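Note that this complex is displayed minus one protein chain, with the remaining chains in position.
Lettered A, B and C in written order, each chain numbered from 1.
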Amino acid sequence: MNAANANGLQSSVPGEADLIALYRTMLLIRRFEERCNALFLQGRIPSTLHLYIGQEAVATGVCSALRADDWVVGTHRPHGHALAKGVSPRVIMAELMAKVTGCCRGKGGSMHVGDVRKGVFPAVAIVGAGLPIAAGAALSARMRGTDQVAVAFHGEGAANEGDWHEALNMAAIWKLPVLFVCENNLYGASTHFSKAFAIPRVSDRACAYGMPGETVDGNDVVAVHDAALRAVERARSGAGPTLLECLTYRQCGHSRSDACDYRPDEEEALWKERDPLKVAAARIRALVPPVPFDPSGIEADVAAEIDDAIAFAEESPAPAPEDLERHVYWEGD
Amino acid sequence: MNAANANGLQSSVPGEADLIALYRTMLLIRRFEERCNALFLQGRIPSTLHLYIGQEAVATGVCSALRADDWVVGTHRPHGHALAKGVSPRVIMAELMAKVTGCCRGKGGSMHVGDVRKGVFPAVAIVGAGLPIAAGAALSARMRGTDQVAVAFHGEGAANEGDWHEALNMAAIWKLPVLFVCENNLYGASTHFSKAFAIPRVSDRACAYGMPGETVDGNDVVAVHDAALRAVERARSGAGPTLLECLTYRQCGHSRSDACDYRPDEEEALWKERDPLKVAAARIRALVPPVPFDPSGIEADVAAEIDDAIAFAEESPAPAPEDLERHVYWEGD
Amino acid sequence: MATMGIAEALREGIREEMRRDPTVFCIGEDIGVKGGWGGAFTVTLGLVDEFGPERILDTPISESGFCGIAIGAAMTGMRPIADVQYGDFLFCMMDQLANQAAKMTYMAGGAVKVPLVMRAPVGSTRRGAQHAQTLEVFFTHIPGLKVVAPSTAYDAKGLLKAAVRDDNPVLMFEHKLLYGSKGNRAEKGAVSPIGEVPDEDYVVPIGKGAIRRKGRDVTIVGKLLTVYRALAAADRLAEDGIEAEVIDPRSLIPLDKEMILESVRKTHRFVVVEEDNRTHGWGAEIAAMVAEEAFWWLDGPPVRVSAPDTPPPFAPNLEELYVPSVERVVDAVRRLVG
Partner (left out) sequence: MATMGIAEALREGIREEMRRDPTVFCIGEDIGVKGGWGGAFTVTLGLVDEFGPERILDTPISESGFCGIAIGAAMTGMRPIADVQYGDFLFCMMDQLANQAAKMTYMAGGAVKVPLVMRAPVGSTRRGAQHAQTLEVFFTHIPGLKVVAPSTAYDAKGLLKAAVRDDNPVLMFEHKLLYGSKGNRAEKGAVSPIGEVPDEDYVVPIGKGAIRRKGRDVTIVGKLLTVYRALAAADRLAEDGIEAEVIDPRSLIPLDKEMILESVRKTHRFVVVEEDNRTHGWGAEIAAMVAEEAFWWLDGPPVRVSAPDTPPPFAPNLEELYVPSVERVVDAVRRLVG
């Protein structure tokens, strides 16, 4: 259905079809999140939500450089990672609505969406804790003799956790096939990057582990894709991990109840100007020869897909009471 | 009694008296540890021991750059740190022999020796965990408006713990008056540096935090002292922390029962050639004008001090049974 | 006398202690950012305006590190009040709490003190497995720590002050549904026990329980949210003529054992209600203690009402089955008394 989702894009000079596929994935994430927010405000999604709006180019650019059998570990803000890696909007929406058809049977919730059949681990909502787990998947790939690659998405805030450090070091000394994708959206919750780091770039930390570090425009899906592809090739060839920092911005609040009063309006405006969907559209329009780009068809398509997901979720039942005490231990496939 | 212990040495071009004082401290540590080992083999010290032999120049060089009211946090290998900072051999020996007159009333043991009256925290035997604690002491100094400095001694193995990373980052962003002194003795337990790091120097990691990092010859007490003094001045002036890596070698086994079969004999021989006491003696003999240096007086002096410590410890009683349930909570000064 | 919720009471307690003692300061994530939230549940909201960013110290996301920093500061003359956004993250700093803070005084033979306060929200609020645990028992089992768990605004402020003035590490557990946080940080399904809080300085001594309701037929011990479940159950039971005595220990370590034992010697029946998992939960000790020390007074087994042995589920319908309900308490008492 969706080329970027199918993880098929391997070229580093994407053509029109590729760009449109990337655009579609980003739009799917955007619209999905917008609808989530509306459903949350209507009380149809319980709990809290960490929206990915503004960061779509990162998950999309990275996952489009992956194979279907590669692994991804998401964070407390995982819907975008899951969608970009090809998890169906249906099972994500059902999970958010706490339905038994959800990707975690309604027992995980927003912060743990994932689907191992699509190579997406249950997301890890303890900041930083996903990195060693991704490194472990990479170690496993090597031990089992596959050439799978693992990706640990994380916020820049996570780079100050001990687990981040330990994971990067072990990945480096063992040359594990893993990408550490740091989504530097300038804030960890309400805390500005500059309050938490004494260095200008997270990627500068790669030197501490003897691994390459790179910073790219995280709102440009092509830049992200290109850098990710290089890192994936490096990883797959046995040359080891990469720290890839993507500069981006969380356009919404940190979570459901956040009015973002700690952020300057100008900053928000500036980044909305650099909206990843706009950047991608401009990329398409700048193709040579020029391409007339009308996203309305994609909009309709994406809207239909999300409507379907919502309908699916709404119609699905909640978990049965017996579900409470199930799955504490593994019950088989 | 002991100039280097009294933390009075502030010049970076030490003269004869200074060098002799440094030599004496190092010799005290060396002979103290040798006697500990003998006592352990005789069964007069229980438990296990991590000896500091070979690394004396680090603690001595660093502590000679400190004031009496500065703070030091030691490790599982803490006797040298405590002696260099001026803790009496008596209370250390009594602690090792599990006597109530020990610096921890016999309740801490070798891995926790310290004496807060001398600015030495109870040593922290969880690898890496001492670093945030030292940073906290530095934060406290600033908040209380003193110009005290804190030092976190640690092995290179500790630099792969999460706490190490978190501590360095916070110290850097808050410009805390703390020195992270990494004693790179090439092994963390039986694991060689090259198996645990993908970089040539621990000090290279300073770049990850925007703090200065420096590597010095850790077997040359003057080199250590000079570098420490610069870092201490930097810290005291409010310019922030430093990562100081001292290249040294653990001449004995990791702990009591270690035959070191994992180390090449040539490596051991090479480092014994570079014994810190030899290097210091050569420094003294190379003074201009030349100084005839006969350490036998210092030897006798140090031997007497240790004999006294052992006698004190042997004569001291074990803790009373009631001591078992005391001091779980603070009982007052 | 002012009327307020727990978040506000804690805030006022912190404010007063910081005014009284310049060595008191707060440290944690997102606690002092201007325009921010005052921590995850508004407790420190606005304090940075009075005390500045040095004393309301925002940290990077480094739980183990800032806990260690708080310990080092506490050992050298300061009195930090640290917090985590969710109690679940205490596991990220477990070594610093269990191996360092708790043991430092002992392993130094009494030569150092660690006057640290660590605050942590607990309780199930639809956030799933990693943001909803009730984990007091992991800390009540660490010698060297004190542990408190206020369920009213009065106690929250009084225990906070007592904790700040204590010379030992004190963990304070707070329940997300009891904060009474206002505005857009209010919690769905909250109990909001608004209560009166004196204007003048007071402390609630650590180690003293409170009898929330007098009764002669059964002793029910709860803590945090389950105090309110127990009280509601007691009301319901009273309709049948069963008079339950409801005890809120307030301090978990040290525990006011005598208050519980005295009650059991009167009622001869004992039920403990907790939101945590049953097996090796907090209630196990209370039940074991009662069985061991009041065996001959008991007319029936000590009974535990708790969450099942599962991680907290996300789905609201499952969560409702997870947290002990008023009905489950009523049923347990009826079976015991009947």
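The rule is simple: a residue touches a chain if its C-beta (ideal position, glycine included) is under 8 Å from a C-beta of that chain, and two chains touch if they have at least 3 such contacts.
Keep in mind it's a predicted model, so treat the numbers as computed, not measured.
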Among the chains in view, which touch the chain not shown?
A, B, C
Sole residue of C:Met4, C:Ile31, C:Ile61 or C:Ala129 that reaches the chain not shown, by the stated touch rule
C:Ala129
Just to verify: which one of C:Pro169, C:Gly281 or C:Pro324 makes contact with the chain not shown?
C:Gly281
Which of these touches the unseen chain: A:Leu27, A:Ile45, A:Met97 or A:Ala137?
A:Ala137
Taking the full complex into account, what residues of subunit A touch the chain not shown?
71, 73, 102-109, 112, 114-116, 121-122, 124, 126, 129, 131-141, 143-144, 150, 162-163, 165-167, 169-170, 173, 326-331
What is the set of subunit B residues that contact the non-displayed chain in the whole complex?
46-48, 98-99, 104, 106-112, 124-128, 157-158, 160-162, 188-191, 195-197, 257-263, 318-319, 321, 323-325, 328
Residue by residue, what part of subunit C touches the chain that was omitted?
88-89, 91-92, 94-95, 98-99, 102-103, 106-107, 128-130, 137-138, 140-141, 143-144, 253, 277, 279-285, 287-289, 291-293, 295-296, 298, 300-304, 309-311, 313-314
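What we mean here is this: only the chains that are shown with their structure count from here on.
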With chain centres set to the mean of the C-alpha atoms, which chain is at the far end from subunit A?
B
How far is the middle of subunit A from the middle of subunit B, if each middle is the mean of its Cα atoms, in Å?
46
Touching two or more other chains, which residues of subunit A qualify?
160-162, 195-197
Residue numbers of subunit C (touch at least two other chains)
59-60, 62, 64-65
